[in-house]
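With one protein chain removed, the remaining protein chains of the complex are shown where they sit.
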Amino acid sequence: MQRLHGNNSFSSGGERALPFLLLAPTLLVLLALSIYPLVYAVRVSLQTGTGAGARWSLDNFTRLFSDGFFLSALLHTLVYAVVALSFEFLLGLLLAVLLNQEMRGRSVFRAALLVPMMLPSVVVGVVWRLALNPNFGAINGTLKSLGLNTESLTWTASPRLAFLSVIAVDVWQWMPFVFLILLAGLQAIPQEPYEAARIDGSSTWQTFRYITLPLLKPAILIVLLLRTMDLLRVFDQIFILTEGGPGFATETISLYIYRAAFRFGNFGYAAAMSFVLLIVTNAISLVYIRLLQKQETA
Amino acid sequence: MLKRPLRLKTITFTFVSILFISLLSASCGRDSGGGGKQLTLAVNAGVEGDALKQAARDYEAQTGVHINIVEFPYSNLFDKELVDLSARTGAYDLIMLDDPWFPRFAGEEYLADLMPLYKKKNLAGPDDDFVQTSLALCRHPYSTGTLYALPYLGNSQLFFYRKDIFEKHGLKEPQSWEDVLQSARVISEREMTGAPGGGRLYGYVMRAAQGNAAVADFMPIFWAFGAEMFDAEGRATVNSAEGINALRFMLELGKSAPPGYSSFNADEVSAHLLQGTAAMSINWPAWIAAFSDPNKSKVIGKMAFTTMPGAAKPGQAEIGNWLIAIPRDARNAEAAFDFLVWVTSAEQLKRSALRGNPPTRRSVFNDPELVAKFPTYPVQLRSLETSRPRPRTPRWNEIENAFGIFLSKANSGELSPEDAMNQANAEIMKIVERK
Partner (left out) sequence: MRKDFVTRILRYALALAAVVVAVAPVYWMMTISLKKEIDQFSMPPKWVAFNPTLAHYADAFGTRSFGQYLLTSVIVSLLATACAMLLGTLAAYALSHFRLPRRLDKHFALWILSTRMFPPIVTVIPLFLMMRDVRLLDTRLSLVIVYTAFNLPFVVWMMRGFFGEIPRELEEAARVDGDSRLGALWRVVLPLVAPGLAATAVFCLIISWNEFLFALVLTQTDAAMTLPVGIAGRVTQYEIKWGVMSAAATVAMMPILVFALAVQRYLVRGLSLGAVKG
């Protein structure tokens, strides 16, 4: 594999500056739009009170530990991310393997599967609020016309079902993304190992386990990394679907941060919570990146 | 490598040309302003904002002042206004605000004092025709302080019920919450197939989604049972015996409500009433007009409206007025003030009333033409004049949020009424005491 070019045979003075010139605009844009917000967030998170009454303190951070809402929102977020990611990954992998095989109408199936991923989250929230309404929604309506009793299927209205419902909606919207990346990953696998396996007489499962999965690993890691980062800060759909309710059952950390910042005008506390989220996201992402880099050098 | 380089080229070409066109038009994104005066007005999306929009068109035709209306959904309007006002962008010349937000905006001095503007026009101030309880909301501190806004829309809760169903079962218009509960049980039991299409007709429907919704629908019960949110020293008292009893009663009532009501918001409650699947509810009068709209309603001519039932205490509705204020940093405060005085005049409020919005002036409530058209106006005026505001505190949003979460949890069966109220009380104390 030739990706990084070591001793560049035709380096000159201008050549050495070139990569920096190419990088400069990107680095500048990202610096400008991320450093200031970061500094700002650090500053306000270390202040309490507003206007003239503002003073420096660590109150916003100590408050984190005694805030039951914050801790349960954090817990919700983690559970949400783990459950949604597992389903998205398993279903996405299954469908990617299925639709990687020759079958009639394959491209139609593939295209139709990608639809949810392309919708604005706002629309997704609307669609599902419409479908999940316990009394007028399409889902219960359809079940009822099939003769099922839907009395207890209140979806977003009962705490436990609500949590499952928002997860199901996330899976519905983002499983196609996992499917797409894994399908691309499958297509990138060369044919030779499969032919060798056929000659050896390996079973389908063995082929999958010992050839497909290892070769698919980079694609798997990338898709898990991107999805994890997004799942940990999930906001739009839940905001429209349940606004965190019933009670506090579907409140994720991003929703709670939003509330603290915009509803209660308590930006310092919102920033303090964001740093916790940032640390969690960073820690998890680093694990994936390590694995990816190991893969690259292996 | 590429099977169809041509196609890619076409795509690239189209892309680049669209890009070029959009580059040209991107720069025209901002309003040019230009000649003539211009006002920007942030309103709530919905019936309230729609009426204001039409009034603005009239004003434009009369005076030539262009009014730019921006609509936001209720759940974003406060956020939007808070950010824009605190950052002093001056983007809005007038803002529409829900009355519980007022103490926060006024307390942070985000709004313009209206008295100097009155003086400049040689006017004495707001006249006595405004309903007292409405005008009191516009002063900071409540009722006695500086005037920072004018009331535009005089909502106070009304009790809605299906008079045809009540007659059918020989029930009388409910006077007390106990009556409500008994009637709700009767209707839920006897109307198993009473809804259009053969579904079940529920006795009562309410909003118990966390936040604003649960709290708004609970307050009239809470107050009627003799409970108070705060004592004279400002300590939280929601877990008093009266408070817990009120919540117990709410759960009892919930047994006659459609399943899942603990996540209902105004739209679900409205849908139940319009589809004829619920018989009673607390709702805002701005919604009355929808019941006679054949495109929406299956219960035309079947709804009746009355004042809030009582219990230990006489019934009191919660007031929920929409106010209009001028941000301190508005670019055209004087022109904005002219519009504000014009739009809250008796003549304009009458027009707004004809568009479905309850007024804030007594003379308009008593206008014979309007009373003929809206027979509920005397009831509404009575309800408004005896209504109660939510506690006037700048932290109301946060308190309401916490309180609403525990109410919703109790209604969904996660917590017992005692636990819910105790935990709510502790949480509210934390918010009040925080510096």
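To keep things simple, chains are lettered A and B as they appear, and every chain counts its residues starting from 1.
To be clear about the criterion, a contact is a pair of C-beta atoms (placed from the backbone, for glycine too) under 8 Å apart; a residue touches a chain by one contact, two chains touch by 3 or more.
Quick caveat: nothing in here was measured; it's all calculated off a predicted structure.
What chains on display are touched by the one that is not shown?
Taking every chain of the complex into account, the missing one touches A, B.
In the complete assembly, which of B:70, B:251 or B:370 touches the absent chain?
Reading the full complex, the residue touching the unseen chain is B:70.
Could you tell which one of B:59, B:148, B:222 or B:284 touches the chain left off the display?
The missing chain is touched by B:284.
In the complete complex, the non-displayed chain touches which residues of subunit A?
Residues touching the hidden chain, for subunit A, are 1-6, 8, 10, 15, 18-20, 22-23, 25-27, 29-30, 33-34, 36-38, 40-41, 94-95, 98-99, 101, 103, 107, 109-123, 126-131, 133, 136, 138, 141-142, 144-145, 172, 176, 180-188, 215, 217-219, 222-223, 229, 233, 235-236, 240, 254, 257-258, 261, 267, 270-271, 274, 277-278, 281-282, 285, 289, 295-296.
Against the chain that's been left off, what residues of subunit B make contact? List them.
Against the missing chain, subunit B presents residues 1-2, 5, 8, 11, 15, 18-19, 22-23, 25-27, 29-31, 40, 44-47, 68, 70-76, 80, 83-84, 87, 89, 91-92, 197, 199, 266-267, 270-271, 275, 284, 286-287, 290, 294-298.
In the analysis below, only the chains that are shown with their structure count from here on.
Using mean CA coordinates as chain centres, what's the subunit A-subunit B distance in Å?
Inter-chain centre distance comes to 35 Å.
Subunit B touches which residues of subunit A in the complex?
48-51, 69, 133-136, 151-152, 154-159, 162, 242-249, 259, 262-266
Would you tell me which residues of subunit B are touching subunit A in their complex?
75, 78-79, 82-83, 86, 104, 108, 208-211, 258-264, 268, 271-272, 275, 277, 395, 397-398, 401-402, 405-406, 408-409, 411-412, 414, 435
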